[in-house]
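Missing here is one protein chain; the remaining ones are kept as they sit in the complex.
When the chains are written out, they are named A and B in that same order, and each has its own residue count from 1.
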Amino acid sequence: MRAGGGFGLGLAFFLIVVVLVPFGVGPQSALLSTIAPGILWLGALLACLLSLDRILALDWEDGSLDLLATSPLPMEGIVSVKALAHWLTTGLPLVLAAPVLGILLNLPAPGFGWLVVSLALGTPALSVIGTFGAALTVGLKRGGLLLSLLVLPLYMPTLIFGAEVARRGAEGMALGTPLALLAGITCGTIALLPFASAAVLRVNLR
Amino acid sequence: MNLNALWAYANPKKFIETADRVLPAVAWLAALMLAAGLIWGFFFTPDDFRQGSTVKIIYLHVPAALMAINAWLMMLVTSLVWIVRRHHVSALAARAAAPVGMVMTLIALATGALWGQPMWGTWWAWDPRLTSFLILFLFYLGYIALWEAIENDDTAADLTAILCLVGSVFALLSRYAVNFWNQGLHQGASLSLDKEENVADVFWYPLLVSIAGFVLLFVALVLMRTRTEIRARRMRALLARERMQA
Partner (left out) sequence: MVLSVSDLSVARGGIPVLEGVSLRLGPGEALVLRGPNGIGKTTMLRTVAGLQPPLSGAIEAAPESLVYAGHADGIKATLTVEENLSFWAQVFGSKDVSAAVDAFDLDPLRRRPAGALSAGQKRRLGLARLLVTGRTIWVLDEPTVSLDVDAVAMFAGAVRAHLAEGGAALIATHIDLRIPEARIFDLAPYRAAPLGLDDFDGAFL
């Protein structure tokens, strides 16, 4: 359960994506500050995606999942703890690193606070949804690409509302509605999706 | 009529027998309705006074879009039946419907682009409806990829069924998210495709015939593909059995 390894890669990936964007779109600071919230959200989302297959793969390979499944712990609890572990090792560092990378992209000053808030609210949903995807593909040999294909459509609502909060924050607009909807999605996924993940994992362990 | 009698068709043999019997009729009827609807629509309706003859793509676009959504709804129902009643035919029907639904989504997107070009001056706009269909397409893609990736049929059926349920919720969420997202961006860029309300009878009747044709086409294709899936699964089972005996 502990001691996975390779989670720091997500942070490095986030940094690289953000560094590459100006090379792609040009160095004009006006353009960069317009797209900064969206790029930062997208970068965080992709960095999150990168480490998803590590959530369960190690425990699958060494047989721990079988043993955990026959232990007194409920499967729903196991997947929830897994998602929490993923958030602590991936989501939280991304949230903390985002403002620093915001400087690189010339993010407008009022945007920093809302960027952190939106990421802090949104990344737990990304981890929980990602755990569902990891549970779906855990037994597959080439599961990595499939995992992305399955998880990315599920990420869409979170991305839309999260980036909307960050963008409106940067532009100084009212953002109560998307913030509430983002929080709603996160709470909903945390409350309900572990049941689906646990069911999927039980099927995969048969 | 007793609804329980319906479950008899969950027997693969009974299903194949029935499919063999009704398939030719459904297929011919589908071809007839489609031909009638499209010919009527394309050649025997007047041009729209604003849109000209481009409006006639509606006879492909609207039915395809309807079936794209209905196919997913059917997959949702059959997935639920599989989860609750464990009828293999139900899971295979969901598997059979997915590519048909995906192609319908593609047709809706492609005809929409063709229609949009002369009307809006662009092939693609991030209009909420268009975006929703693109997202639906991605959901179909993931669903089909998961079926293909898993070797064990029962495991694949279980996992895809749960994915279909979870995916439905998220697809619905995406639909509302997209509505919200685009309103927030472009005020007043209302590219509404809601023509049904104000469409005149001369357009409406051929459209109805065309929709009926698409429904029948869908039923025919799903019946045929389910029959194929049943046979393929049966063959895999027989091969596995032979390996066991050897």
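By definition in this document, contacts are C-beta pairs under 8 Å (C-beta built on N, C-alpha and C of every residue); 3 or more make two chains touch, one makes a residue touch a chain.
Keep in mind that this is a model prediction, so the values were computed, not measured.
Contacts of the undisplayed chain with the visible chains, over the whole complex, involve A, B. Note that of B:T18, B:N70 or B:N152, the residue touching the chain absent from this view is B:N152.
Hidden from this view is one chain, which touches chain A at 1-3, 5, 59, 61-64, 66-73, 205-206. Remark: the residues of chain B touching the chain excluded from display are 11-13, 88, 152-154, 230, 233-234, 237, 240-241, 244-245.
Assume only the chains that are shown with their structure count from here on.
Taking each chain's centre as the mean of its C-alpha atoms, chain A lies 31 Å from chain B.
Chain A makes touch with chain B in their complex at residues 132, 136-137, 139-140, 142-143, 146, 149-150, 152-154, 156-157, 160-161, 164, 168, 177-178, 181, 185, 193, 196, 199-200, 203-204, 206.
Remark: chain B residues 135, 138-139, 141-142, 145-146, 149-150, 155, 158-159, 162-163, 165-167, 170-171, 173-174, 176-178, 180-181, 184 touch chain A in the complex.
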